[in-house]
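Of the protein chains in this complex, all but one are displayed in their positions.
Naming follows writing order (A, B and C), and every chain is counted from residue 1.
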Amino acid sequence: MRPDIVRQTDITFIVIVGISFLLLALVTAAMFYFIYKYSRKKNPVATDITGNTTLEILWTAIPLVLVMVMFFFGYSGFKQMRNAPSDAMTVKVTGRMWAWSYEYDNGVKSDTLFVPKGIPIKLELSSADVNHSFYMPAFRVKEDVIPGRKNYMWFDPKEEGRYQVECAEYCGLSHSYMLSQVLVLPAEKFNTWLAESKLKENADTTKMQTDTIKSKQDTLKTK
Amino acid sequence: MSENTHIQESSAAELQHPGYGLYILVWAGLVGLTTITVALAGFNLAGLTVVTALAIAIVKSLLVTNYFMHVRTDSPIFKVFIFVCIAIFLTMIVLTFFDLTYRFPLK
Amino acid sequence: MNNEATIGHAHVHRDDVGSKMGMWLFLFTELLLFGGMFILYASYRFMYPENFKVAAMHLDTLIGSVNTILLLTSSLTVALSIVALQRKQKMFSVFLLMFTVAAGGAFLVNKFFEWSTKIGHGIYPKGPEMANLSDGEVVFYGLYYVMTGLHALHVIVGLIFIGFMIVFILKGKQTFDNHQKLENAGLYWHLVDIIWIFLFPLFYLIH
Partner (left out) sequence: MDYVSYLDYKGKHKGLLGWILSTDHKRIAILYLVSLVSFFLIAMTIGVLMRLEMLTPGKTIVDPQTYNALFTLHGVIMIFLFIIPGIPVVFGNFFLPIMLGAKDVAFPRLNLLSWYLYIGGAFLVVISLFVGGGPIDTGWTFYVPYSLRTQSNVTLAVFAAFVIGFSSILTGLNFIVTIHRMRCPGMTWFKMPLFVWGLYSTSWIQLLATPVLGITLILIMLERTFGIGIFDPALGGDPLLYQHLFWIYSHPAVYIMVLPAMGLVSEIIPTFSKKDIFGYGPIAMSSLAIAFIGYLVWGHHMFSTGISDTSRAIFSFLTFIVAIPSGVKIFNWVATMYKGSIETRAPFMFVVAFIVIFSIGGLTGLVLGSLNTDIHLTDTYFVVAHFHYVMFGGMGLLFFGGLHYWFPKMFGKMYNERAAKWGLLLFVIGFNTLYFPMFIMGYLGMPRRYYDYLPEYQIYHVISTVGSWILVTGILILVINLIKGLLSKEKYLDPNPWGGTTLEWKVPTPPELENFQEIPTVEHGPYYRDNLIKPENSH
C-alpha cells in the first residue's frame, strides 16, 4: 500500500487547524467574557492578582504537548513525501524562464506532463536559469528548482484527469504564466502516446537539426 | 548588580591597567603561537589541519580579548555579552551545517 | 553639538562604562558582519575541500605571516599607549600610536602588493585566469578578495580612528584620567587584529 500524500497532508491540516481553532475560541471567549464580567461598571475595583505558577506551568506544558503532536503529524507525512517508492517511473523536469519541459527515460520530450494512472512518478528537477518551484496543488507537493543543484519529488496519479502545474517561486516577468499541466492517462493510452512520440521524435530529429541551424542563421542575420 | 547602580561610580570604577611588562609578555606569546601555526602548516596533519589551526587562532584571540581588550578585569557583563554573541554565531553555523551535511547528492 | 546643552540643566553625563559598552556592542555587529562571511567560507570549504586546498597553496604564506606579526605588534603598541597615557607619559603614548599607524600602514602596503601580484596573474573576478580555474577555486578567490578587502577597509578605518586619537592626546582632549575614546579606538583596533588572526590560517595555512 502506497502512502497517500494528499490525504496525509489534509489530515495534518485538519488536525492543526482544529486544535488551533479550539485554542482561538477558548482565548477569545475568555477574553470577551472577562471584558463583559469585569467591566468598570460591574466591577469598580480590581482584585490584586499578580500571577499563578501552576497556571504558568500548565499553559506552557499543554501547548508544548499539542505542538509536538502537530510536529509529529507534519513530520511523518513529510517523510513519505521524500521517499519515492522504488517502482516509481522517473521523469526529468526542467524549469526555465518561463516554461516547464519534461523528458522521459526514452528521450521523449514534452511540455505537458503525461503520466500513466496508478504508477507513482518521481520527478527529477533542475533549472536552466533562475530559481523556480514545481508545484502541483492537486497532489499537495512542491519543490524548488535551484540552478546548479538537483532536487526531486514524487506523486501518485490515482485518478485520470488534468491537473494544474504552477511555478511557485518568483522568477521574473512572466512568472504567473509559467504554467503547465499533468495529464493522467490510463496506462495503455500512456504507453501508446510514449511510443508514438518516440517514433515522431526520431523522424523529427533530422528536420529539427536543420531547423536549428536555420534559425541560428536567422538570428545572426537580424543581429 | 553593580552594573545597574548608576553613572557616578563609572569614573571611580576606572580600572587599573597592568604594566608594560605583562602586555609585552602577551605579545611574545602571540608571536610564538603565530610561529607555531605557520610551522605546523608545513606538516601534513590530515584531518587535524583545520582543528589545530583554529585552536591556535582561538587561543590567540582569547589572549587578545582577555589582556589587550581587558575583558579579564572588566565587569563580568562583558563576558556575558561576548558569550551570547559567540553562542548565537555558533548556532548559526551549526544549523547551516545541518543542511549542508545531510543534503542529498547534488550533481 | 548638542543644542540642548545650551539651556540650564544640560546633561553633562559622562559614563565611561556605557561608552565602552556601546563600543563592544558595535564590535559584535562587526564580528557578525564577518561572521556571515565565515559561514560562507565554512560552507564552501565543506563543498569544495580539494579546490580550496589547491587555491590556498597559491597564497604567499610569508606575506601573510609578516602581516600577522605587524598587526599583533600594532595591537601591542595600542595597548601600551593607554598605559603610557595613564602614567602621564603623553609623548610616549603618542609615539606608540604613531608606531601603530606605521605598522598598520605597512600591513596595507603588503596587502597591496599581494593583491597586485594576484591581479597581475589574471586572478581576479572576470579576470583571464579565472576561466581556467575550478568552481571551488573561483569561489575561494571570491571569498579571499571580499574578506581580505573588507578587513583592509577596517584597517583603514581603524587607522583613521587612531589618527584622531593622536590629535586628541596632543590637544589634551584625551588625558590620563579621561581617555575612554582612546580605549574604544584600541578596542576597535584589537578587533581588527582578532579578525585577521582567523583570516590568516583560513586563507594561507590550510593546505
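As a convention for this text, contacts are C-beta pairs under 8 Å (C-beta built on N, C-alpha and C of every residue); 3 or more make two chains touch, one makes a residue touch a chain.
In this text, all values refer to a predicted model and were calculated from it rather than measured experimentally.
> From the touch rule at the top of the page, work out which displayed chains the omitted chain touches.
The omitted chain makes contact with A, B, C across the full complex.
> Just to verify: which one of A:96, A:122, A:142 or A:198 makes contact with the chain not shown?
Answer from the full complex: A:142 touches the omitted chain.
> I'm checking contacts with the chain that's been left out. Which of A:16, A:99 or A:119 qualifies?
A:16
> By the contact criterion defined above, which parts of chain C meet the unshown chain? Give residue numbers in ascending order.
Touching the chain left out of view, chain C contributes residues 2-4, 6-9, 11, 13, 15, 17-18, 21-22, 25-26, 28-37, 39-40, 43-44, 47-48, 125-126, 134-136, 138-139, 142-143, 145-146.
> Name every residue on chain A in touch with the hidden partner chain.
5, 8-9, 12-13, 16-17, 20-21, 23-24, 27-28, 30-31, 34-35, 38-40, 43-52, 54-56, 59-60, 63-64, 67-68, 70-71, 73-75, 77-82, 129-131, 133, 135, 137-138, 140-144, 146-149, 151, 164, 166-177
> Footprint of the hidden chain on chain B, which residues?
The list for chain B reads 1, 3-7, 77, 84-85, 88, 91-92, 95-96, 98-104.
Quick note on the criterion: only the chains that are shown with their structure count from here on.
> Quick one: report the Å distance separating chain A from chain B, using the average Cα coordinate of each chain.
Those two chain centres are 45 Å apart.
> Please compute the C-alpha centroid of chain B, do the same for chain C, then give the distance between them in whole Å.
Measuring from centre to centre gives 15 Å for this pair.
> Hunt down the residues of chain B that sit against at least two other chains at once, touch-wise.
Expected reply: no residues.
> Taking the complex as given, what residues does chain B use to touch chain C?
Residue positions touching the partner: 3, 7, 10-11, 13-14, 17-20, 23-24, 26-27, 30-31, 34, 37-38, 40-41, 49-50, 53-54, 56-57, 60-61, 64-65, 67-69, 74-75, 77-78, 81-82, 85, 89, 92-93, 96-97, 100-101.
> Which chain C residues qualify as touching chain B in the complex?
So the residues of chain C touching chain B come out as 13-18, 20-21, 24-25, 28, 31-32, 35, 38-39, 42-43, 46-47, 61, 65, 68-69, 72-73, 75-76, 78-80, 82-83, 86, 177, 186-187, 190, 193-194, 197-198, 200-202, 204-207.
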